[in-house]
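Step one of this worksheet: look at the structure below.
A protein chain is absent from this complex, but the other protein chains hold their places.
Naming follows writing order (A, B and C), and every chain is counted from residue 1.
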């Protein structure tokens, strides 16, 4: 699937869970030019037993579009060899995965920075909304956006061209 | 193995490969308090076909000791729920894994920063040395340490107490 | 006619996921449209009570309140995103 020298890219908006090992294998198998792979997995927390599930709503079409645009920006800023971004929607229970970012590069700094950038941007730009379902059967309402997530995304605009090891 | 609220820690120096999915599963399975898992996998590159293998020498006992000390520092600096560090030794071929760092936390910033810190510190403090075996059958000699790896580790000494989202 | 789509609590407060509307000639920007919708009925007044919080997209691209609507086929309103 992925040959050496080729930039592979996988973007998916899906209801089903994903398998971390399989998704990394999809990017790295049969390649010998990748030196560093960073993954970020976001999981649903039970908030000390108060949460029974998160319900993720998304804007079909725009979700994939924003994810593609964010990935394209990362590819421009860092010398990446492979990128994967998967975001789930629907009902997700505590302990289940919500989002996956995988970045592969020859060197570790690029892989770390690109994965951090992708998560910061996905948080503030990808059209997904979380609603809480509480363990007592009530709805906890919509999760509020956090100001520090906006700040985390904004610092990339101010950042200089990243160093690469 | 890992219960909610418990800090789990896995440190291993081994000749055998590891499986990313299984190592993350070891830390996260049956837990519902983890919100973010970051992994770093270091792989052997073939340097555009020039390299046939890396041979990793290590200082038995000290390698495990330094890895434990570096993990303890990360646990002090960030609110981690689980940490895993695995470093291989022996002959490693292009495409094979060399090192794995896994960090788990309630929030993504802690997981990203701790994983970056662990890799920066392992690079400069863990007693491993790489020797190159070239595709033409000759020895490429010992890999030289890079000044920017020292700089990457030093910036954590100057860094302020990290933010947590 | 332009298609309006709503998400999350904007959708819940509007009481609908989408609608087709004929825009009056005075409605030129996203901000104009939010104000016009807010004056239309109680549900929309609630959804756009705090227009600074509502985000918008035109044809599945993020836009600012000052963006002109000209040529838009699908306009979306939604709260700040909370994915990831």
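Remarks
In this section, a residue touches a chain if its C-beta (ideal position, glycine included) is under 8 Å from a C-beta of that chain, and two chains touch if they have at least 3 such contacts.
The model shown is predicted, which means the values in this text are computed figures rather than measured ones.
The absent chain, not drawn in this view, touches the displayed chains B throughout the complex.
For the chain missing from the display, the contacting residue among B:6, B:93 or B:125 is B:125, taking the whole complex into account. One chain of the complex is left out; on subunit B, the residues touching it are 42, 56-59, 61-62, 65-66, 87, 98-99, 119, 122-131, 141-145, 149.
Note that in this section only the chains that are shown with their structure count from here on.
Averaged C-alpha coordinates put the centre of subunit B at 47 Å from the centre of subunit C. The set of subunit C residues that touch two or more partner chains comprises 84. The residues of subunit B that reach two or more other chains are 108, listed in rising order.
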